[in-house]
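Every protein chain of the complex appears in place save one, which is left out.
Residue numbering begins at 1 within each chain, and the chains themselves are lettered A, B and C in the order written.
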Amino acid sequence: MSRIGVFVCHCGLNIAKTVRVSELVEFARTLPDVVVAEEYKFMCSTPGQELIQNDIKKYKLDRVIVAACSPLMHEKTFRKVIAATGLNQYLLTIVNVREQTSWVTSDIEVGTAKGKALINGAVYRARLLSPLVSRVIDVNPDIVVVGGGIAGIQAALELADTGKQVYLVEKSPTIGGHMAQFDKTFPTLDCSACILTPKMDAVLQHKNIKMMTYCEVTEVKGYVGNFDIIVKQKARYVDHDKCNACLACTEKCPGKGVSEWDEGLAKKKAISIPFPQAVPQKPVIDRDSCTFFLKGKCRLCEKVCEQKAIDFEQQDTFVNIKAGAIIVATGYDLMDTKPLVQYGYGKLPGVYSALEVERLFNSAGPTGGKVTLRDGSEPKSIAILHCIGSRDKNNHEHCSRVCCMYSLKFAHLFKEKTSADVYQFYIDMRAAGKGYEEFYNRIIEEDVKFIRGKGARITESKEEPGRLVVEAEDTITTKFINLPVDMVVLSPAIVPRADAKDVQRMFNLSSDKHGFFMERHPKLAPLSTMTEGVFIAGVCQGPKDIPDTVAQALGAAAEVLTIVSKDKMELEATTAIVNPAVCCGCQNCVRVCPYGAPSFNEQKNVCEINEALCKGCGQCAAACPTSAIIARHFTNEQVLAEIEGLMEY
Amino acid sequence: MTNFKQIEENLKKEAKKLLEAGSVAVVLAYTKGADEKHPQPFAAKKADDVANIIFNEYCNHNLARYIVRYAPGTKIAVAVKAADSRAVVVLIQEEKIKRENLILLGIPVSGMKNQKTGEIIDEKTTGGLTNPVVYDVLLGEEIHTGKPVSPYTVLEQYEKMDKDARFAFWKAQFDKCIRCYACRKACPMCYCDPCFIDQTKPRWADKSPQSHGNLMYHLTRFQHLAGRCIDCGECTRACPVDIPLYLFHKKVAKDCEEMFKQAAGMKIEDKLVMVDFRVEDSDKILE
Amino acid sequence: MAASVLKKVVIEKINEVAAVLMQKGTLIAPVKEEAGANFREIKDPKDIYLDYYNSILSPKMVFFPQMEDFVKYQLAKPKADAKIVEMNLKPAFLFGVRPCDVKSFEILDKHFYASGIIDTYWKARRDNTTIIGYAFDLDKPVDSADFYNTLGIGAADPEGSDIFIVKKDKELLLKGITKKGEALLGELSMLEKADAKDEKYFTDYVKKGKEKKTRFMKVDDKAVAKKYEDIFENNEYWTKMSDACLSCGVCTFVCPTCYCFDICDETIFGKGTRRRIWDACMFTDFTLETSGHNPRTKVSQRLRQKVCHKYSFSVRKYDVISCVGCGRCTRSCPVNIDIYSMVEEATKL
Partner (left out) sequence: MEFEPKILGIACNWCTYTGADLAGTTRLKYPQNLRVVRVMCSSRINPSFIFRAFQLGADGVLVGGCHPGDCHYNTGNLYARRRLAVTKKILDFAGLEPSRFRVEWISASEGNKFAEVVKEFTEHVQILGPQTKFKIAGVS
């Protein structure tokens, strides 16, 4: 016989509005084995917690049921509450009467009836719970940060400063990310390079950071505290240990490739560094434009390299890293706007995308910082079109958040660098950040013209060949506008990286409907993911500006420290075990486990589970025909009992 | 038609050879029970035992059933008809036995008879194959009757039934069940010990022979045999109250074959469909 | 011997007899089912199936049903409570039982109350039931599985029945064997008086029944019991016997003298029943102990238990072999294991 206590939370009116809490309590009191049932306004508050703890002592409770919000919200909180009284934390059952009851109905009769059924199910289940002992594992103190943009850099530096070993894995040949492409940053207009490059250099110099550029994670195994990560070092064809960064090779190289860093607006050498301030300052050979790789001869770089660092035989190599925690900060792509044929991007030379314009402003950019059209002339009038592909049900429903502000920044820079008329075509102006509204007002005063209406189409002007016409509806005057301009800047939607799905699977993340990585809880665990020990920071989680990105990076670093600052940590005890007396040796468990936790013991003719490898999915228990596998905390008996309890009412 | 006398002779000859040479510890074959019309599975362990081996049209029992009873590593020779050989294939796939420990004495058969009813056993109640799918020695000529027959034709009338009528049919059948468990014990694939139904943690179904417990027992057993049942029909022949279990097994086998593009126990290198998946499996199978 | 009551009735009129018995209480008689005949409560006299050889399940189920509810209980709502299930018995008439099965009731009587520990459920049903035996049809061949002669039972032995019936062409001759039977015959007005020729026919039939041969071997109870004690540890014999055995429960469930049962609680939504159900020594979990230890893990051990229980332990305890040679186990065995052959082989050892 169990001694069960049932505690029902009002959650203010969140629950009480559509569930009669007192009735649930009265109901619970009639159930077998329930010795006490109580209600409280906020069960998660200190007095609420004390109420539970006192009742555990007073009534010698050996099972506790808390009917409140989702277990994903406060299961851990209440586990701690009961553990503090000496009761095993796994003897807690949460009944979800908020997210899955009170919030999804407006009928108090229905909500109360459902609450009763759920409580009854919990009582059935609670009786069969067993105390479980958490597994304690050693924690590897090292950290892997994936993505060398500003988020990854900031997180890596912060963690390295605490003395932890950090591996910073970056896909491209340099760290810096998108921020390195920018000229100025809103709203303060400080120079992007001025604030970023010192941090890039700090990464290079930091003794605790192992910077791994031109690398990609190819496999992640293990679990929190003990991840096993395989990183592919892509062949650079330059031995970076030997290279002294003299860049003589780059000067002599005849190969011409496209500069990704300049968004294709400029060429680059086949052997090159992406941009002058790149870190590391050591080059990489681009196979696609290297004369030797294309035609089989050249090897000029090899000849000029005094360090004998060029190595055309170099192969991809794989490095194994062990780490206790991971930060994923893989950033974003801008939407390819070519499919939006109405805007003519890629066809009309006067149509630019936002990142291209960033490069035009940049003194290290293809034009040396001068704003000129592709023919070299200076534009006389410029239209900036917001929300291209975003806030658009046909493309991306979400707001990309930063476009309003960088469009204002563009307008300012255009005004500063040219004498052009600048037009903003916008749906709404969103300037909700510190100093952002002030920046908006400042740009208005700079004689930038704001037209409230989304740019609908860009066509080539018939009257003035070479010029463009922006078609739009001004929603204030409700007039259709045909505005002739020289240059159009598109602000495309910020979208997940093209390979985000692969990254998601590798790190076992969830994604939201737009494809951005999903946080464990939008408010209370914005940097955690569903996978313990893996955190997310920056735009890979959703569009945001640099201050927010940096804040997230710092937050993620702090989250990581909560894990790696300890030698040992507790893991969920909800693993599966085999009852050898009933195992028939069919080995179904061995076949279905994705982690290789079960194995077959030929001597005993039974299967065994290595708990260290088990992640508690319970798949084996369902595949086991004899019910020999006990998926702890989700045993067959417990689930069946809960089903029985739920179906009784 | 199978020449039963000739096969019996060959079976005895092979068994004797194997036992005399000591290449196997046991030969699984048949002997007479109360009389020759009631043959009994037989484990010949000495050359002298071979004289007791018989083979006739009533030797239906699936001898694969007995293989798992011997300690791992025991060398066993088994007389396998078509269905027996498919059962052996599944046992090998499930790693209950190793192929190298088996010598399969293949028996091509047609014209086997049900000892209770005297009816010819064919694709209506079994998989309907005539030749073993795997063997080391074939004890008779392969039988090719011409056009292949579908073991699933018999299902048509039940598939056509209205759901309520089909439920009424099965309810009446399962209500007859006395829970003697002859079906699972006769089944070569039911080697679990204990069976889920004997479990007390949890008690999946009541032990008393009532409708609901019987339904749970049989449906779960069908699920457990999905993709594994090789349609030998032994469960049905073992049943003392004549529940046509083979119909349900056939239906599940047919569905599995359609969904997973593989019939059970045909090739040793096949994967076990229920503990496997294809990324390209369609959600249509859930409709 | 006092002139006992002999009556007769044309077979077609058995419906009328049945109708009266159904009015007096519960009538249980063989009924034709898909797989063969079984004893069932008669709702419609037309269902009685007298042309049967023997039933698949033995008539022990009339006194010892496969499922017997003892107690109904509820856990806590509104409060914990339990009630004994009343049997609510009406007088019962068990019609058409073959002599070997009638004998089985005597054997089970020993198990269920002659030992001094009385099973009230068994006893209540036994006391309440009038047994109407029915001789095998001597014009038809015996089934090859039968061996009731071996156990000293004839095909037309009236002993043990209250009323015993033999078939005479298109008539049935009904003889009162016990007071209870005679009284009942007196109450059945549609029966005709039998004449002297009928009397002779009946007596001859019983005698001829003794000569009707099933499989036979000479079995001395004490000797066979001793033999099985001696070969208890003869692994070769038991392994050989059990090589084909599937360890299912068919033989025990159809057996008229197997009486093992399990008592279990079956609960749903907090309401439950404590009931007894048949169990079988051939099941793996029959001897499974709470510790997980199982003293009989091998098929051979379980088969040994079954055979020794019938042919050895029962003799030692009650002076009777717990087998009536009805042949049901042999007929129903999925792999044709034959207990007669097993005993025969044992006696040769």
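Keep in mind that, in the parts below, a contact is a pair of C-beta atoms (placed from the backbone, for glycine too) under 8 Å apart; a residue touches a chain by one contact, two chains touch by 3 or more.
Quick caveat: nothing in here was measured; it's all calculated off a predicted structure.
Would you mind listing the shown chains in contact with the chain that isn't displayed?
Hidden chain contacts in the full assembly come out as A, B, C.
Check each of B:Y135, B:Y246 or B:F260 against the chain that is not shown and name the one that touches it.
Only one of B:Y135, B:Y246 or B:F260 touches the chain omitted from view, namely B:F260.
Which residue among A:C44, A:L72, A:L189 or A:V319 touches the omitted chain?
A:L72
Based on the whole complex, identify which of A:F27, A:W103 or A:Y406 touches the chain you can't see.
That would be A:W103, which touches the missing chain.
Kindly state which of the options A:K207, A:K297, A:K513 or A:K568 is in contact with the chain not pictured.
If we include the chain that is not displayed, A:K513 is the one touching it.
Given that one chain is not shown, which residue among B:F42, B:Y135, B:Y152 or B:F248 touches it?
Checking the options B:F42, B:Y135, B:Y152 or B:F248, the one contacting the hidden chain is B:F248.
At which residues does chain A meet the chain that is not included here?
On the chain A side, contact with the omitted chain comes from 70-73, 96, 98-101, 103-107, 110-111, 113-114, 117-118, 121, 504-505, 508, 510-513, 518, 522, 530-531, 574, 592, 594-595, 615-619, 621-623, 631, 634, 636, 639-640, 642-644, 646-648.
May I ask you to list the residues on chain B that touch the chain which is not drawn?
The missing chain touches chain B at positions 158-159, 163-171, 196, 204, 211-212, 215-216, 219-220, 222-223, 226-227, 248, 251-252, 255-256, 259-260, 273-279, 281, 283, 285-286.
I need the residue numbers on chain C that touch the omitted chain, in ascending order.
Touching the missing chain: residues 268-269, 271.
We take it that only the chains that are shown with their structure count from here on.
Could you draw the chains as nodes, link the ones that touch, and say if you get a line, ring, star, complete or other?
Graph shape here is complete: every pair of chains touches.
Give the chain pair, either B-C or A-C, that is connected by more C-beta contacts.
By number of C-beta pairs in contact, B-C is the larger.
Using Cα averages as centroids, what's the distance between chain A and chain B in whole Å?
Chain A and chain B have C-alpha centres separated by 53 Å.
Counting only Cα atoms for the centres, state how far chain A is from chain C in Å.
74
Mind checking the centre-to-centre distance between chain B and chain C? Centres are C-alpha means, answer in whole Å.
Roughly 33 Å separates the two chain centres.
Touching two or more other chains, which residues of chain A qualify?
Nothing qualifies.
I need the residues of chain B touching at least two other chains; which ones are they?
193-194
For chain A, which residues count as touching chain C in their complex?
Spelled out, the residues of chain A in touch with chain C are 30-33, 581, 644, 648.
So in the complex, the part of chain B that touches chain A is made up of which residues?
72, 94-96, 191-196, 199, 201-202, 204, 224, 272, 274-276
Within their complex, state which residues of chain C touch chain A.
75-78, 80, 268-270, 292
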